[in-house]
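Every protein chain except one is present and positioned as in the full complex.
We call the chains A, B and C, going by the order they appear; numbering starts again at 1 in every chain.
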Amino acid sequence: MSSTYGEILKLSIFGESHGNAIGMTLDGIPAGLPVDLDELQTFLNRRAPGQHEYATPRKEKDQPEFLSGVCNGYTTGSPICAIIRNTNTRSQDYENLKDVPRPGHADYTAQIKYRGYQDPAGGGHFSGRLTAPLCIAGGLCKQWLCTKGVQIAAHISVLGGIADEPLYLDWTAPDLSMIGGNFPVCNPEAGDKMRKAIAKAKEDGDSVGGLIECIAVGVPGGLGDPMFGGMESRIAQIVYGIPAVKGLDFGSGFTGSYLRGSQNNDAFYVKDGAIKTQTNNAGGILGGITNGMPLVFQAAIKPTPSISLPQQSIRLSEMETASLHVKGRHDPCIVPRAVPVIEAAAAIAIMDAFLSNPEF
Amino acid sequence: MSSTYGEILKLSIFGESHGNAIGMTLDGIPAGLPVDLDELQTFLNRRAPGQHEYATPRKEKDQPEFLSGVCNGYTTGSPICAIIRNTNTRSQDYENLKDVPRPGHADYTAQIKYRGYQDPAGGGHFSGRLTAPLCIAGGLCKQWLCTKGVQIAAHISVLGGIADEPLYLDWTAPDLSMIGGNFPVCNPEAGDKMRKAIAKAKEDGDSVGGLIECIAVGVPGGLGDPMFGGMESRIAQIVYGIPAVKGLDFGSGFTGSYLRGSQNNDAFYVKDGAIKTQTNNAGGILGGITNGMPLVFQAAIKPTPSISLPQQSIRLSEMETASLHVKGRHDPCIVPRAVPVIEAAAAIAIMDAFLSNPEF
Amino acid sequence: MSSTYGEILKLSIFGESHGNAIGMTLDGIPAGLPVDLDELQTFLNRRAPGQHEYATPRKEKDQPEFLSGVCNGYTTGSPICAIIRNTNTRSQDYENLKDVPRPGHADYTAQIKYRGYQDPAGGGHFSGRLTAPLCIAGGLCKQWLCTKGVQIAAHISVLGGIADEPLYLDWTAPDLSMIGGNFPVCNPEAGDKMRKAIAKAKEDGDSVGGLIECIAVGVPGGLGDPMFGGMESRIAQIVYGIPAVKGLDFGSGFTGSYLRGSQNNDAFYVKDGAIKTQTNNAGGILGGITNGMPLVFQAAIKPTPSISLPQQSIRLSEMETASLHVKGRHDPCIVPRAVPVIEAAAAIAIMDAFLSNPEF
Partner (left out) sequence: MSSTYGEILKLSIFGESHGNAIGMTLDGIPAGLPVDLDELQTFLNRRAPGQHEYATPRKEKDQPEFLSGVCNGYTTGSPICAIIRNTNTRSQDYENLKDVPRPGHADYTAQIKYRGYQDPAGGGHFSGRLTAPLCIAGGLCKQWLCTKGVQIAAHISVLGGIADEPLYLDWTAPDLSMIGGNFPVCNPEAGDKMRKAIAKAKEDGDSVGGLIECIAVGVPGGLGDPMFGGMESRIAQIVYGIPAVKGLDFGSGFTGSYLRGSQNNDAFYVKDGAIKTQTNNAGGILGGITNGMPLVFQAAIKPTPSISLPQQSIRLSEMETASLHVKGRHDPCIVPRAVPVIEAAAAIAIMDAFLSNPEF
């Protein structure tokens, strides 16, 4: 486990925020996939820092170098390794974080687990920066899934308490083209309010969290396995590997648990020779297995723990309470940048399920 | 994957609801654990059908027979296999479910995945009955965790829309003894209202869902791994293996995503030489690794899809809409019986994390 | 790992020689395989004790009971669990083996690993009896492989130092029907000599070992993965899980390492539109991947450590040398009974490779 995921598709993510490089190896991707590097870069740019006014101004070009597994523009079938050099590093004294851990961050748990040997700079291996290699892997998987007719998109469903309009989906002919970009919402007005909420939090030296809804259309029925290999388990394992995710539900999820069975069950019907359900409270998954309806889940992203307001911590060397004032400029909200990361995670899980089900 | 879980502790669950037997093998449990069969049976009884007035009246003694791995009252270190015979089987014609699948059940997805070869009786391998072997495994893990000072308990936090009182926990000296039994709630009055909600749903031929909050105290700091081996990922993979779970969050979870960082971050302090946090919005997990505070998560259970109200389905053989009237008597609410199952899943995940972290 | 094997096909073996039952769960076998129980029993009988004059006279009917995963004669797609009850148990005082371990057996290593909690009777989980569930799994895999045109057979290539004739194989149209049964050899005269060698060893209170050659024909080219997922690695992991196997090589193997490249390389040629090699020193595997030629390997089986001659051991409780006289009657040679076990292991590994390679 640890920083490794997958059954047939084996993803291994490595790197520390201020180390030499971050990157990933992806073993098990079939040979012959044409790799569109421009499309991949466009996808990575959605996650990259410095893309909009409220994001962290650290300018790091998230441009991957492929070390293996791609030859003449196609996957070779051998493991793909891609890295991103860290160029903007060690500007601060991070040793202090080992002694006075930031609330809400992994500083303290890393310290007790690794006994001071962890690389503390910028959060080390726990940095949100590690989601860049996850997006490299996920971007490749998205391209592979396209060849199977699967499209994945996500939008900010709630940010700073402001809700986006529910994604309108004609379940019989879903179209995801309306969402995308660096601040993906269905309702531009809600998006404006969200931006203001971020600006206000920034002004206050604080941060905000939110929810991201992710949808995969074109997933064939029959994907996934019962119990621990079910689609929910597969997606949950990787989505919870994304720093700051603290909640996840599928279809009607938490809301559905307040309903009655007669409200939550999705009635079947036949349309153009295909079996559909009239609602999609199941989120496209029954018994862990896809039913051919869009796969829908929602992830809860906690407010960024890095805030500039003073906080109460402890000085470990003296076992005393200490006030902490985190310097530097940080994202007052990582939700917009987390959207492609959620898509990437979904793509990896769904592609692995394809490859693990020999009948596909 | 599929019906197999774990890194060092390998759990494999087998069986179909109306087959010869259901059971589990658990490989990797250390030798020398004294197995208290009475305590295990008490735990299993919390899940067993027919325990209270609103549960399904199917009377199946969930009494495991141990085939291996336990000798003279102690685990031998070899794989444990335990089975429960199915004695109350095939009373109905279930072949019809292959043709007219029940909404909200796995009948349809099983049909497309297994092409008619699945055992349809009582939901086959997708039956909630498969949580009995999960409880055998989890019950053993709970006994092992006790020897490490870890206690796990869960309660019904919401049922039929009625909320239990939040579990009062003195974080510095948590006591879980107040919850337990077949209908575990913190506030008996809320429990009464919940029972009435079940009775009303039953009367209406309908069903209700709910939320279960699970807490593990005594978990040492430093357990779990970054990214995909984090405690959230480990717990999520197994909890989502439980039929009917459609949502999961940790600590403040979904609620926390509406907060600001200054509200959601947990301030550190020192108490009696130990490091604590004043709140526990992190649910005891930072960066995937435990911080020594109680590990807290909440699972959303959908309303039982088996209802006696007529529903719209399809007749697959004719690809036509068909009205379905599910016969037989079923649980109008599985939330109470799911409580020990959630505890079992937590215990398995936490024990596996212990064994996978050689420093413990 | 431990008693669990496989990537997509997950095999878990459980049981102790004198416990309640031995058995296996096999998760991941596709739905719809017709299970021929008679053919399976015939296969299991080749391994069962008491089948010929020189085998251990312990009469245990190795008749599996299927608890799950098979319905109406077909696999359901859910995990298969099958068990064999132990009926002929605890006739001896085995506690002594914990104190005075048998040379060449796992008694001593089990004692240090499990600190006395292991079930010592008949070798416990380390007993050769655990190969019966391996044969259940392997027998099912053989039936699945038949549907893909793959045939697997093995013969005793050396026993007690006496060599069988090399298996004549017309590589272009291999026929394995000449081998099979309870004492499979190509040359009946060699078989007679082998039987005499067993009789002589028995008379002397001693035992003999041997080699088993296993061949799989009809394996398509392109199966397996590079490096640690290569066919050699896959087969080796499971074959070395068989008690008493201490050596394994593929194709020309050890012999080939004495040759020159010009002798060991297999020249390609075309026959009837298919690519073949004139020799098969590669054993059908190049770079870990099958080349379409018969897959050939040889396993070395050590002489049974149970002998009736007195041996030098130690009394652990006193840390003193002790003479050991093993009572009871044991196989003076397990090689004939190990032949179907080797076939079973090969079948499991090859089927798992099929399922793990989505292109098949």
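Everything below uses one rule, namely that a residue touches a chain if its C-beta (ideal position, glycine included) is under 8 Å from a C-beta of that chain, and two chains touch if they have at least 3 such contacts.
Predicted model only: the values in this text are computed from it and were never measured.
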Chains in view that touch the one left out, judged over the entire complex
A, B, C
Contact with the hidden chain (one of C:Leu37, C:Met178 or C:Leu309):
C:Leu309
From the listed residues A:Pro49, A:Pro103 or A:Gly124, report the one that touches the chain absent from this view.
A:Gly124
Mind pulling the subunit C residues that touch the left-out chain?
1-5, 7, 13, 101, 103-106, 108-110, 112-113, 125-126, 130, 158, 161, 201, 204, 206-211, 221-222, 225-230, 232-234, 236-241, 243, 245-254, 256-270, 273, 275, 277-278, 281-283, 285-292, 300-307, 309, 311-314, 316, 319-321, 356, 359
Applying the definition given at the start, please give the residues of subunit B touching the unseen chain.
7-8, 30, 78, 226, 354-356, 358-360
For subunit A, residues touching the missing partner are 2-4, 10, 12-16, 19-23, 25, 27-28, 31-32, 65-69, 71, 74-81, 83, 113-115, 117-119, 124-125
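Note that in this section only the chains that are shown with their structure count from here on.
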Which chain lies the greatest distance away from subunit C when centres are computed from Cα atoms alone?
A
Report the inter-centroid distance (CA atoms only) between subunit A and subunit B in whole Å.
26
Measuring centre to centre with CA averages, how many angstrom lie between subunit B and subunit C?
38
Suppose each chain is reduced to the average of its Cα coordinates; what separation in Å results between subunit A and subunit C?
45
Shared interface positions of subunit A, touching two or more other chains
7, 226, 356, 359
